[in-house]
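Quick one: structure below, then a few questions.
Every protein chain except one is present and positioned as in the full complex.
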Amino acid sequence: MNGWTWTATIALGVGVGAAVWGVVTGPLRRRVVAQNLSSALAAPGLLLLAQGYGRPAYVDLALLLALLGPVGTLVFARLLADDLAGDPPRAWAVTLAVAGYGAVVVLVLCAVTGPGRAMVKLLVVGALLIGGNLVASRALSGGFPGSRRG
Amino acid sequence: MTRRLRMIVLALGGAGLAALFVAACFGMPGFGGDRHPYGDRAVHASLARRTANTISSVNFDQRAFDTLGEMSILFTSVLGTVVLLRQTRDEKRGRPQPQEVALPVRRYALVVLPVALVSGLYVIAHGQLSPGGGFQGGVVAATALHLLYLGADYRALERIRPIGVFEVGDALSASAYLVTGLAGVLAGTAFLANTLLPYGTFNTLSSGGTVPLLNAAIGMEVACAIVILLARFLDQAVEIEEDNGKR
Amino acid sequence: MTVLPYLVAVWIFLTGCYGLATSRNLIHAVGCLAVCQSATYVLLLAVGYRAGATAPVYSDIKPGSRPVVDPVVQALTLTDIVVGATVTALLLSLVMQISKRHGTVDPDELRELRG
């Protein structure tokens, strides 16, 4: 194991562990936030692993998670809009902290890889991850107002 | 059988199963062991046919017949779902009211839709090189279309998703897989044997003989299958309602 | 350590079976079946793992430069995940039909209806 995989071990253990805990307990508003953050916490871990294993091909996993994780959250935001309307999630502090964590990981990896195609891919993953995460949080807290079957 | 009796039977069966499983675990070769005879041979065969992604080579070359079986399970379960979820005589189709969507969410959906679609195609196209392939990319491409339902409303999705076209595409790609296999027979070798096309240069898009063709067929099959499945589910959940006689 | 992954697979499978048998909602039961399925993925990949090896995908490494894990079990697992999702869809559509016919998705109530 090297420094990257050790960092990934700790980050995944703490981050995704917290997400699992959050999605299992508490009111619905906390569970949806935990589900949203699980993808935002796992994707930087995948990037760290790709670097640690020395396999740029593994970045595809993080790309797909950054794309589809927020889509999954939109599913819940849309179909649970009625249940969440009375008790919308308010977790902007945590969301922003997780977004910051993603940004730090992406920037560090960019600095290590140096300019080139790999760096562009990393930046795309980072942008999709942070943008998707923030939009999904927005969708959870009242992104679908006045929802009736549709 | 009462609930109590059922729980006792379950506990007994579960305990027995658990004991056997744990005993089996300790009899298995240790995790992370160095002996993988099949794996080594599969890697060797894949490299001989210049397919960079060994897993795609196993799926679409060495075990292509097995994948044909998997594909027919996929096809049959889609068929079953379509039959089960058709509109019956006592149901009517309601027009769903358009959903209000917050502006950032709508914009996000419209921006990410093409990105996700292109990523899906990228994953399919590079299936024989980097991680990915028809199975994964097809699901991603099909999911991308449904961003229209999530970010706009169901009628927008219905406009760009002529379901008949996807049903034809599903059947066409399933038969494309079969035809590629039969082409091997016509050329004088075996069904689904990868001897038809030149193997190409290692680690380029056209390498691997028939692997990219079968991969593309599976990608289209999976994408169409998922779109049809989700269309049936969305119809049921959003549009079709029971005719109560009073509404 | 050398048996932990297998034991985790056994645990996931048995938990899923327990959930299937005690479920009071057929949709929940379908979810439990998905959990059972994931036990098979864990088992297969644990069988194919080789310590210190990497994926047998040669788009970014030279063939033969590093030891690789077993691709056969990976190919089996990867197709099953996608096919499993469509089978889940088939089961869910059966649940919807049951709900239409009988107005309930609780297996215990369904049994009472029949007998």
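Letters A, B and C name the chains as they come in the text, with residue numbers starting at 1 for each one.
One rule holds in what follows: a contact is a pair of C-beta atoms (placed from the backbone, for glycine too) under 8 Å apart; a residue touches a chain by one contact, two chains touch by 3 or more.
In this section, contacts and distances are computed from a predicted model.
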Worksheet item: For the chain omitted from this view, which of "MrpA C-terminal/MbhD domain-containing protein", "NADH-quinone oxidoreductase subunit M", "Lipopolysaccharide export system ATP-binding protein LptB" or "ABC transporter permease" is its UniProt protein name?
Response: "MrpA C-terminal/MbhD domain-containing protein"
Worksheet item: Considering the complete complex, which visible chains touch the unshown chain?
Response: A, B, C
Fill in: Interface with the undisplayed chain - residues on chain B
32, 53, 55-56, 123, 131-133, 135-137, 139-140, 142-143, 146, 226, 229-230, 233-234, 236-237, 241-242, 244
Worksheet item: When the complex is taken as a whole, what residues of chain C touch the one chain not shown?
Response: 1, 4-5, 8, 11-12, 15-16, 18-19, 23-25, 27-28, 30-32, 34-35, 38-39, 41-42, 45-46, 48-49, 51-55, 57, 68-69, 74-75, 77-78, 81-82, 84-85, 88-89, 92, 95-96, 99-100, 103, 105
Discussion item. Contact with the hidden chain only, please: which chain A residues?
Written reply: 1, 5-6, 8-9, 12-13, 16-17, 19-20, 23-24, 28, 31-32, 34-35, 38-39, 42, 45-46, 49, 53, 55, 57-58, 60-61, 64-65, 68-69, 71-72, 75-76, 79-80, 83, 149
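Going forward, only the chains that are shown with their structure count from here on.
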Fill in: Chain pair with the higher count of C-beta pairs in contact (B-C, A-B)
B-C
Fill in: Inter-centroid spacing, chain B versus chain A (mean Cα positions, whole Å)
24
Item to complete: Would you mind pulling out the distance in Å between where the CA atoms of chain B average out and where those of chain C do?
Response: 15
Worksheet item: At which residue positions does chain A touch at least two other chains?
Response: 57-58
Practice prompt. Among the residues of chain C, pick out those that touch two or more other chains and give their numbers.
Written response: 55, 57, 59-60
Response to the item:
chain B partner, complex, touching residues on chain A are 57-58, 60-61, 63-64, 67-68, 70-71, 74-75, 77-78, 128, 131-132, 135, 138-139, 142-150
Practice prompt. Give every residue of chain A touching chain C within the complex, in rising order.
Written response: 53-58
Discussion item. Per the contact definition, I'd like the list of chain C residues that touch chain B in the complex.
Written reply: 1-7, 10, 13-14, 17-18, 21-22, 46-52, 55-60, 63, 68-75, 78-83, 85-87, 89-90, 92-94, 96-97, 100, 108
